[in-house]
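Report on the structure given below.
Just one protein chain is left out here, and the rest sit where they should.
Showing chain A:
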């Protein structure tokens, strides 16, 4: 039954849906990442250099 159901679908849509999913996710993350505050970005980037606890709540 599942085979029949899937067989009746137009699977060529998979590529388009996949691309759409990726583009949507990418745009959201790209937009968000660009708007991340410089202060937070710099502090998170320095985490491996520091042996101090990095706590974002200090912002």
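Keep in mind that, in the parts below, a residue touches a chain if its C-beta (ideal position, glycine included) is under 8 Å from a C-beta of that chain, and two chains touch if they have at least 3 such contacts; residues count from 1.
Basically, contacts and distances are computed from a predicted model.
Chemist: The hidden chain: which UniProt name fits, "Protein arginine kinase", "ABC transporter substrate-binding protein", "Pyruvate flavodoxin/ferredoxin oxidoreductase-like protein" or "cytochrome-c oxidase"?
Modeler: Options "Protein arginine kinase", "ABC transporter substrate-binding protein", "Pyruvate flavodoxin/ferredoxin oxidoreductase-like protein" or "cytochrome-c oxidase" considered; the missing chain's recorded name is "cytochrome-c oxidase".
Chemist: Spell out, residue by residue, where the missing chain touches chain A.
Modeler: Considering the whole complex, chain A reaches the absent chain at 2-3, 6-7, 9, 11-12, 14-15, 17-19, 21-22, 25-26, 29-37, 40-42, 44-49, 51-59.
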